[in-house]
Every structure is written in structure tokens, then in C-alpha cells.
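Here the complex is missing one protein chain, while the rest keep their positions.
Chain naming follows the written order as A, B and C, and within any one chain the residues start at number 1.
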Amino acid sequence: MTANDALAVAAIVLPLAVGVAIGIRSLREAALAAAPWTALPAFVAALDGGASSVHADALLFGTTIGVEDVVTRVFLVLTATVWLASAAYARTYMAWDPRRARYWVFASITASGNIGLVLAQDVASFYLFYSVMTFGAYGLVAHVSTAEARRAGAVYLKMALLGEMLLLAAFVILVGARIDLPLHEAPRAVADSPHRDLVVGLLLAGFGVKAGAIVLHVWLPVAHPAAPTPASAALSGAMIAAGVLGWLRFLPLGIVALPGAGRICLAAGFAAAFYGVAVGVTQRDPKTVLAYSSVSQMGFVTAALGVALASPSTAPLATAAILFYVLHHALAKAALFLGTGIAMTAPTGWPRRLALAGLLVSALDLAGAPLSSGALAKISLKHLAADRGAAFGMLLSAGAIGSTLLMVRVLSLAAARRGPVARRPLPWVPWLLLLALDVALLAAPPIDRERLELLVDPASVASAAWPVLAGIAIAFAGRRLVRGLAIPPGDLLVVFERVGAWLRARITGAVRAGVRAEDALRAWLARRVAVPRRRQTLLREASRLEHGLSGFAPTGVALLVLGIVLAWASR
Amino acid sequence: MTLDALLPLAVVLTSLLPGIAIFWLAERDTRLRTTLNLSAAIAKLALVVVIGRGVLAGEIFETRLPFVPGADLVLRADSLSLLFVSLSAVLWLVTTVYAVGYLEGSPHRSRFFGFFSISVASTMGVALAGNLLTFFVFYETLTLSTYPLVVHRGTPEAVRAGDLYLRYTLSGGVLLLTGTAILYAAAGSIEFTAGGVLGELAGRRGLLIAAFALLIAGLGVKAALIPLHTWLPVAMVAPAPVSALLHAVAVVKAGAFGITRVIYDVYGIRLADRLGVTSVLAVVAAATILYGSLKALAQDDLKRRLAYSTVSQVSFIVLGVTVVGKLLTIGGIAHLVHQGLMKITLFFCAGNLAEELGIHGVRELRGAGRRMPLTMIAFTLASLGMIGIPPLAGFVTKWYLGAGAVEVGSSWVIAVLIASSLLNAAYLLPIVRDAWFGEPSAPWPARKGRFEVGLWLLLPTIVTAAASVGVGLFAATKLSPLAMAALIAEREIHP
Amino acid sequence: MTGAIGWAILIPLGGALLAAAAGERASRWIAALAAAATTCAAIGVAASVARHGPSRHPAGGWLAPLGIELRADGLAATMLLTIAAVAGLVAAHALADRSRAAACARSCPLWLFTWAALDALVVSGDIFNLYVTLELATLAAVGLVADGEGPDAPRAALRYLLFALPGSLLYLLGVALIYGEHGALDPATLGAHVGASAPDTAAMALMTAGLCLKAALFPLHAWPVLAYTRASPVAGALLAGLVGKAAFLVLVRLWLEVYPATFTSAAGPVLGTLAAGAILWGSLHALWQPRLRAVIAYSSVAHTGYLFMWFALGTRDALAGALFVVMSHAAASASMFLATGAIARALGHDRVEGLTGLAHRLPIPFFALALAGTSAMAMPPSSGFVGKWLLVRAAFETGHRLWAAVMLIGGLLAAAYVFRLLRRAFLPRPAGEPIAITRSSGGHAALALALVAIALGLAPGLALDLLRGGSAP
Partner (left out) sequence: MTPLLYASSGVAVFAIALYRIFTAGDVLRKIIAANLLGGGVFLILVAIARRPAAGIDPVPHALVLTGIVVSVSATACALALARRLEGTTLDDGDDGDDGSDDTEVAGRGP
């Protein structure tokens, strides 16, 4: 049990312990004080880079957790940083919320689940922590006791359950008689599984719900904004990444060529990218726009995944690109959410100008402006496109334009919006730290050094610059056009909800009809079998017959008949 | 009669004798009655531990009493019976504590605890029965001893529920008796032996199928297979401890346990499969799973919704046991314990809510989480377990059932598992959501004592909730029900 | 009359005569002593049979054919014990009841005399002697009924007598024909000679028909029901419990020892059909009788059906089953009658509605009724179940699926009419019903009898060994 192992265990157990401790009245104050710092062990474990592996035979079907490969480390960095920033931000932001304790319980539990699923090294414990995160997050989404939050919570729960069940089916079919499987063997198992296509489909859809794949994304623009700002940051930063982590862990990238699945991912990815932009631009609330921006960004990741699935040779490159892209997106998006939170409530004067400036920096970074870590992420994606022909590159650039459009939309909404000026001090520090970390990503990208030179060479700077400029230009041109359109957040969700309501009405109607039919049948049977009137006549008939039998004469006759029958029977 | 031979009999007597003694206690000496009850429960637990250690080491304890020409009364403690005995022994101790608290100051408590102990003794008899006739004897005494508990409240509605209960269970008993008599007439004494005893009768398909149908119909009444389940929701009119231990655990499990015995130790899974009866039963079980969940969706009363949930969940055991497959068997048998723990927690919570806040309807639970946090945490854990969310008990068994289904290639079982999980979520999660995130229409009545509800009621709820989490989380340990089920499957089902 | 058998008959006979002659207080003591002594004699006989097997005692040293031979085999021993248990406990109930010392003085000789007649019947080894003892038991029973409550007790007694007489005389005619044909009266020699000749067949038919009337097998069942509902609890217990079974025991002796298998196998189905009719008809009627005693009376009619089912099945296990039903129903119906007596005295009437909310005001009689009811509906762990199990299993073994089905349905109907009584006890007590709780509510004897019925069910091994141990040659 090396120091790293202890750190890994602490990373999961500490937030969980604090979450539970808050429930106990006597420990509540101490636990609430400690709550914001529960993500520290994970942060330290992420930074120190040492490998660790802890195996607990007793837990579930034999749980193993630890940091063993680069994917785990990158996701650990991402998750720890986002949760730390969110918790630090929430320390002041939630200070006066009456339901503070409940928020911290659910935040700690969700953090523990999120960190747990990153560190999990076997299928059963991965699913365990994944579920803990999913159901914990409901508490964050439905935290604010308003009608929208309750609706958002309901939508989130339904989609989350759908995702859970898809994954349960996928894991059960995948694992089969082996009951449990180390994660590093999972891709090989998926490749060799007799039901490979079914399992891959279930995995894509199951994790797609969390990662906001097209059509499955409908809960995201409704749930993320409904949560309090720190929770939104965590949701869109760390939890979306969990979906991508699921794909990276289970899909047989580089093991077997799945052209069909690859094409679907590619198409879905770009569809999500452009659809996200088209709907996001029309939104009124900056947080909803950011949510749609996440859908769009994840579209790129899905596309990259599609490339890896289609041609196994590009897998290592694609994985590296996805890793860096997701890492960058998590930090940038979290910073943006926290930034908008501050910008909208910062008092006028220098604080507001500073907030807007910070917002501008992270917006540019996300849009992939030259010399920003966003650009670096875009470059790693472009490299992937090298052998896929010009179309892929063009699509990426178009995507960049789209991102810029969304960012401009966010900035304009933030600038125009006159939110209630916060009387309380604003949590500047965690936001600025996160922003710095995002920018610093350039200096020490955990993946590959040589990309850095590429960033500064003129060709890539130009290719990064023109989409951003074009985006800004289009934004100003189309300002008036956008004001007229008003697509409700969650777009397709409204359709789904109406269909869902109609379906539920049908199902409960059918069930109630079934119950009525069953009772009617039972009543009919009861009438048929024991009709009181018939029972009465039966009763009278039988007692009259009985009375007749008890007389002398009938008994004599019966006796005679019996004697004769007996004699005849044994002659 | 060595000492070992007396142990199974002692297990039955430790609840039968106190039960009879309690009848003669006057109403007012509660202290004596409670100590008698609790000491009997603890004594039984100790006995079960002693037997448990022996059985795990491979010994078989058997009490054989001369009964009828051609058949003895046999009580045998093998691994399968040990599982059910230990579940019942633990839950009897917990439910006795709960009942003492729940029935504080209500009339006829001596009568209640007398019949309560006798019905547990019958459950022990059912679990330990070594042959089909002994099983039938205790199966019927279970019916007789649970009837007074169903009608305990004495209201006309309770007596009507009792009538329905009797109509179903007595007819079930007659069917079971017919099946037993046919088999005894055809094959002499039917001792429960791994792999089944009806080998030489294989030729007479008609007789075997008829006997199987009669046996399963008789057992199906208590295992609440459709359409024989109607008595269970109606019997919810009984006091909470009765619904908790008996209708969620003892009585219902006696039916499922009986079906397991008949399929594995009378017919043998291979013969049953060759006869094609197991596939029919699997379909009925699957239909019950879905039907129970759908009906639960339509119930507004909390206890009736839990009752239909029991109807659905018990059929998991039947499904696991009837579809041929080692993992499925393990999943089915382990579910016998897991479902028992989760369901008893839910009924304890329902009892607490009814007793403390007078909540009976599902919609009255808004905001109950703030007023009774510990009860609602237990309810949430048990509900999530029923849905099959890791690391709780329900997940472990659903995982094994799924894995077993994949192993034998019957994918429709997975579809049933997923559908039932979604339906469970549909009728349990709204309750949990209202409890934690709803706003109560009127402020809750203040707490009477230091705790949210009497300690006698709160402790059992917490213990069973913790057990249903522990059983799931530590499923891989040697002493967990899952390990026991694996031992059973290996030692008894596929020797 | 040597050995315990002699005493088993003489003591109750002598006791009856002395009790009749003695004054009120003395007769109670004599009756008590006689009852205790007879029970010991019965136990003595059973012990000797269990140890040495069957034994024969020519009465007065006279050998057949003139002398009457008493013999004690397994069947006789178990029946002696049953009679001792039931009659003894009923006697205890009657004697313990201080408030009716006068009535007891009248009834003590009667039930002692019945006891003597039954003991004699069970051990007698001579078919004519069977007629005499059967007739004595009937006359004593008529006396008991006449001594019962209500103004029309004498009418019920006379009906009972006038129905019973033709039965026994038919039996006597059969005896006469057989003696005319074979010149012997003891079953051992008769068994060898009786063949399928016309007089033998006629004799068998007459004797069986006569005994069916005396045993009140369906459709000849209605006449004792009126008597049971009029008799006092003690009389009812003895009549339904023991006297009703006497004719069946005689028929068992005849079919076992006198008539050859060819006869019985042919007449079996006829009796089987009547037995099935008795089970269903008795149970159905018991379901809707407004009065408790009538329910028990019809329950006895149904149980007679179970007894006669042996004739249709014929196997040894079936006989053990039928005799077990004799034992369990004797104890159960006697217990139910005594319990009903106690309830009727407290409520003033014995209508079924009176039972509502009774469980707590009269716990002991109600508990006796519940336990005896369990045995009546043949649910484990009662002895009724053992009897029914043996019969049902034998039915399946001999392929009589229909009879098995009837017995099983009969069990369900029995459960229906028993729970119709028990379910009322849990309902709340209506306000207006006064209950006179007297100290000696007399439920204890009923409870003891019910416990006998349950105990026999838990450890039937002893009785079955005794039955087999000295089984008929």
C-alpha cells in the first residue's frame, strides 16, 4: 500500500465520508467546513504522476482502483481540477443558501462517484461509481426549489436512468459468465464478444447520454443551467468527460475496424456540432448557450472517435487528440460557467470590467483563437484529419466558426445582462486560478511537447485565426436575424416531453383500464359463481331435500334399495 | 439421537415453545413477554450459527421422527435450508424488536406474539423440511398460524382480508396435498436429494407433469405467481410487522423456497427441463414480474404498492431457479435473501411513516425526508437496491441473473430484467424524490421523543437497511448470501 | 372373564348399577372411581397387547360355539384406549360441574353403561355378541338423549330408538342366516366357511345395510342429527364421538374377518359412492347451519363418509387411516360438543352469530373449538390430517382418483365451515350481547380432548404401531 495507493483511496473515500458526515447532526459543522477541500487528495494524486493500484477483494466483485495509464491520469487531472474549482467557488457562492447542507451532501457524493469512476480499474466498480455520480448529480440539478429545476431534475433522471439501463445491459452482455473484468481487458473483450455490434451500440448510446450525443443531448441544455453555477461548472466540465472516458475505456479503438460504427459517430458528431451552434445562438440565457456549446464541442470529440473506430491505425493519434481536447474543453467550459456567474453579478466599475475581460480570454481560448490552448487542441484534431481528405479539415474550420459564434453570443448576453448585483463578496480567486490553469495548459501540455512548436509557426496561426475572425464578422452581421428566433432550451426535449406525456397517459390509462377490467371480470365471476339469489335457492333446495330424507319412509326406502344393491353387487 | 440430530428440531422448538408459552401470558406483563420473545430469538440465532458452521464444514444435521407408514417427519439442515433459516432467524429477531415498539399499548398482544412465534416456527420447519410430506405439514401450519395475524386488528375489513387469504392459501394447500399424495403413491417416500428422486418415473410423463402442475399451483399461491397473487395486496391490512416479516419475507419466501425444492430436489433440473415444465414456469414468472410492477405503478396506497412490488420481486427467484443455468440459480437463490432484506426495510419504513406521521398514501410523502431523515435514507437505499443500482443488494442479484442469462443465451431474461428495473424506478423514485425534494403541504407534527420515531422502530429499520447495503457491497466475502448461494449451487444443484 | 379385558367391561357395568342405586352425592364418587378404574383396565389391555400381541379369553370358560369369546387385538386395544380417553374426559367434565349435581346423578349411570357396552362391543369375538353389545350401546344412548335439554328430548330419543331398532334387527337376521348356513358364530371359523352362496350373500347384504343405517351413512344419515342437536353436551359428545362409530367398527370386523375378499371387493364401490356422498353432503350442509351443534352434527356425517371410504379402497394403510379418523374425530367432535356446551351456557343459545368477538371472553372453549376444528378439517399438525393422508394416499395407490378428489374437496369444505365459525371470533363484539361468565365454564375438558386430537397428530407412530402390533389375525 504505497503512498500513491493511499492517496487514490483517500481521493474516493474522503468526499464520500464528508458527504455522509454532513448527514450526522453533531459532525455537520466540521464536515461543511471540510467539504470544499474534499477534491484535494485527487488533485494531489493527479499531479504527482506516480502509478498506483489497490485491490479490495471484499468489495462488490473484487474492486481494483488506481492510476495505471495516461488516460486515467489525464481524466484525473481534469476531474480533480474542475471539482476543486467548483467546490472552492461554491464555498462562498452557497454560503447563504438555506439548503447548503443538502447541496454539499450531493456535491461530495457526486465528486466521489466521478473520481471513483476515473480511478476504477474493473467493470463492476466502474459501473458502481458511474451510478453513484449519476444519481448524486440529480441532487445538484434539482437543488434550487423552482419549477424549472424540478422539471430539469425529472428530465435528467429519466435520461440518466435510460443511460444506466443501456450500460447495465452492455456490461452484463460483455462480462457474461466472467462476472467481472479488468478494464484494460474490456476493449479486447468487446472485440471478441459474440454480440459485439449490440454491445458497441449499447455503449455508444449509454455513454452518449452523458456525453450529450445528438438526440440524447436534450437533457443537457435544461439540466446544466438549472443547477447552481458551481454545480453547472462541475456538470459540464467533469461529468460530460465521464461519458467520453467510458467510450475510451470500452470501445475497441485500434483493435478491430468498425467502419459502420465509425461512420455513424462521424455523422452524429458533426451533426451535434452544427446543431448545437444553430440552436445555441438563439438562446436567451448565457448558461444555456454554454450548454449548447458543450454539445457542439462534444460533437467534435464524437467525430474524432468515429475516425478512430473506422480506421484502427489512427487510434493512438485520435485518442491523444481526444484526451487533450476533452481536458481543454473541461477546464475552459468550467471557467466560462464560473466566469458568467461572476460577470452577471459583479458590481459595476472595475470588477465588472475585469470579469468581462476574463470571460473574453476564456471565450477566445475555447473558440481556438491563435496562440491559445484551444488552438493547440484544434491542431491535434487537424493532424488526425491529415489523411482523411480536405473535407474533414473544412468541417473542423466551420466548427471553429460555430464555436466563435456561440462565444460571441455568450459575451454579448453577459455584457447586456443586468443580473441582481451580488451584495456578498464574489469567489474571484477559484475562477481566476482555473483560468490561469487553462492558459497554463499551453506551457505544460501533459501529452506531447513537439506540438508546441507547431502552435507558433505562421501557417497554423493563420489557419487558427481566420475562422475566429470570420465568426466574429458573421456574428455582428446576423445580430438582428437571431433576435427574432426563440427556440426553447432543450429544443427536441419539448417534443420528447409531449410524446412522453402522451405515452404515460396511454400506459397509466391502459394499466387503470386493466385494473378495472380485472375487477369487472372478478365481479362477473363472483356473480356467476355465487349469485346470492342462486345460493339462496340452492340452500332452500338442499335443506328441503335434507328434510325429506330425515323422515321414516324415505329412510326405509333407502335402506331397502341399499340392501338390494349390495346383494346384487356381490352375487 | 445424538446431539447433532436434535439441532434442527431445536431450531423449530426455540420459537414454537415460547410461542405456546406466550399465549398464556396476561396482557399486562409486557416485560416478561418481550424478554421471552427476544431471548428465544437470540437463542435461535445462536443455534443457527452453530449449525451454520457445521454445514459450511460439510456436515449434515438431520432429525428423523417416525410419523406415518412410509414417510417420516425429517428436519435436515443442508446448505439451501441454512440460507433460508439464517435469513428468517435474523429477520425474526429484528421484527420482534419492531413489533414490540409498533404494538405499544394495543390490545391482544399475547395472542399476536404467540401466533407470531408459531408462524416463524413453521417457517423454520418449511426451511428445514427433509422430505415433501414434512414440507407440506409445516407449509399448512404456516397458513394456520399467519391467519390470526392477518385478522389481528379485528376490523371487518381485516376479517374480509383474512377470508380472501384463507380462500387462496387453503385451496393452494389442497393442490399441494394432491400433488404430494400422487408422487408418494407413485414413488414411495420423496426425500429431498440433490439432483431429484423421480428418475425411475421418467417414463410416466403425464403423471409427472400433472403432479408438477399441482405442486407449483399450490406453492404458487404463496409465491404470489399470477393469477394466484390477489391475496397479497389485500393482506396488507395486517399490522406493519406482519406485512414486513410474513408477507414480504416468510410466507412469500416459503412459496419460492418450495418451488426451488421441488425443481431441484424432487424433480431435478434436468428432468424438469426435459418435461418442458420449467420453460412454462419461467414464462409465468416473467409475466408476474412485469404484471406486479405495472400494478404497483397504479397503486396510491404505499403498502399496497410495496405488496405488488413483492409480487414482482419474488418471481425473480422463481425465474432464476427455473431457467437452467448455474449463474441464474446463484442469482435466484441469493435474491431470496437480498429481496427479503430490501423489502423488509421498505415495509419497516412504511410502518414508521404510518405510525409517526399517519402517512398511508404515496402522495402524502412530500418533504418527509426532513422530518424523518434516517427512515427516508433507509427507504432510499432499499428503493435504489430494488431498482438494481450498485453497490446495493438488488444490483448484485440482477447482475448474476443477467450474466447467467447471457451464459445460457436466453436474452429475453435480460430484457425482462431491464424492463423491471425501469418499472421499479417508475414506482419507487417518485416517492424518494418527493421525500427529499418535495415541500410538505402542512408542517409535520413535532417529534415525540429524542428520535424521529420510537427507538424500537428506528433501530430495526437501520439494521435491515445497513444489511441490504452490506450484503451487496461485501458480496464477494465468504459469508455473504451470494457466497452461500454459490456454495448451494455447486454442492446441491450441479453436483 | 379373566384378565384386564373382563375388568374393562365389568367395572363400568358395576359402576353404572351402583351409581343408579346410590344417592346423589355417592353416585358421583362411584362414577368417578369407576371411570378411573376402567381407564386403567383399558391401559392394561393395551399394554398387554403391545407387549404380547393379540390374546383370546373365552368368557366363563365356555368354548365356541356356545361360549362368547373375548379377544384383544391391535384394533380392539386402540379402540379401548380411544373410548377410555373420550369417555373419561367427558365424565370428568360431567362430574366436575358442581352446579348440576342432580342432573349428573341421573346421567352418570347412563354414560357408564354406554362405556361398558362400547368396551364389550370392541372386544367381543362373536357376531351375535356384537348384536347384543350394539343394542345395549344404542339403548344407553337413547337414555342419554332422553335425559337431554329442551321439551322435545323424549321425541328425539324415541325417533333415535325407532330408527336404530330395524338396523340391529336386520343385522340379527343376517346373523341368523349365517348361523343357519354354517352353524358357527365366531369369526375365525366363519371366515373359512362363508362363501358366495345365496344365503351368505343375502346375510352380508342385510348385515351391511343394517349397520349402514345404525352408522347413519348417507343417505340414511338424517336421524341422528336431530338427536345430536337435542342432546346435552355430555350426551352429544358421547353419541357423536363414540356411539356413532360402533356400527362402523362392527362392519370393519365383519369385512375383515367374516366376509371373503370376493364379497367385499364387489360391494366396495357401492359403499364408496355412499361415502363420497356423505363427505360432500355433510360438509355442504355444515356450511350453512345456523346453530353450532347442527354444524358439528353434519361434520360428523361427513366424517362417517371418510370412515366408509376404507370399504372402497381396502388396503391395510387405508384401514389404518380410517381408524385414525375414528380416533381423531372421536376426540375432536367430543371436544367441539363440550366447547359448544360451555359457550351455550354462557350465551344462552348456541347460534353461530353468538360466536362474534368471543375469542377474549371465553378463551378456553374458543381455543378448544379452534384446535378441534383444525383436526376436523384435517389440517396438519392434527391427527385428522394423518388419517386423511393415509386414505388419500391409499386412494391414489389403488387408482381411485375420484375418491381421492372427493376426500380432498371434502377437506376444503371442512376448512370452509370451520373457519366460518373461527373467523367470527376475531370480529369486534356487538354491544348488546350479555355473557354470563361462570367460573366453571367447563372448557377445560374440551381443551384436553382437543389436545388429544392434536397430540395424536404429532406422534401418530405410537398408535399406528399399536394398531399394527396386535392387528387382526
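We take it that contacts are C-beta pairs under 8 Å (C-beta built on N, C-alpha and C of every residue); 3 or more make two chains touch, one makes a residue touch a chain.
The model shown is predicted, which means the values in this text are computed figures rather than measured ones.
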Quick one: which shown chains sit in contact with the chain that's not drawn?
A, C
For the chain that's not shown, point to the residue among C:Glu69, C:Asp119 or C:Asp147 touching it.
C:Asp147
Residue among C:Thr38, C:Thr82, C:Thr114 or C:Thr229 that touches the chain left out of view
C:Thr229
Looking at the whole complex, which of C:Ala37, C:Ala50 or C:Leu173 touches the chain that is not displayed?
C:Leu173
Which parts of chain C are in contact with the chain that was left out?
65-66, 93-94, 97, 100, 103-104, 107, 128, 132, 135-136, 139, 142-143, 146-152, 154-155, 157-159, 161-162, 165-166, 169-170, 172-173, 175-177, 179-180, 183, 185, 222, 225-226, 229-235, 289-291, 293-294, 341, 344-345, 348-350
Take the complete complex as the reference. Which residues in chain A touch the chain that isn't displayed?
543, 546-547, 550-553, 555-557, 559
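By definition in this document, only the chains that are shown with their structure count from here on.
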More C-beta contacts across A-C or across B-C?
B-C
Chain A-chain B separation of Cα centroids, rounded to whole Å
37
How far is the middle of chain A from the middle of chain C, if each middle is the mean of its Cα atoms, in Å?
79
Where chain C touches two or more other chains simultaneously, the residues are none
Could you list which residues of chain B touch at least two other chains?
none
Within their complex, chain A touches chain C through residues 539, 542-543, 546, 549-550, 552, 554-556, 558-559, 562-567, 569-571
Note which residues of chain A are touching chain B in the complex, please.
23, 57-62, 102, 124, 127-128, 131-132, 135, 139, 142, 145, 150, 153-154, 157, 161, 164-165, 168-169, 172-173, 175-179, 507-508, 511-512, 514-515
Which part of chain B faces chain C closely enough to touch in the complex?
65-70, 108, 111, 133, 136-138, 140-141, 143-144, 147-148, 151-152, 154-156, 158-159, 162-163, 166, 170-171, 173-174, 177-178, 181-182, 184-186
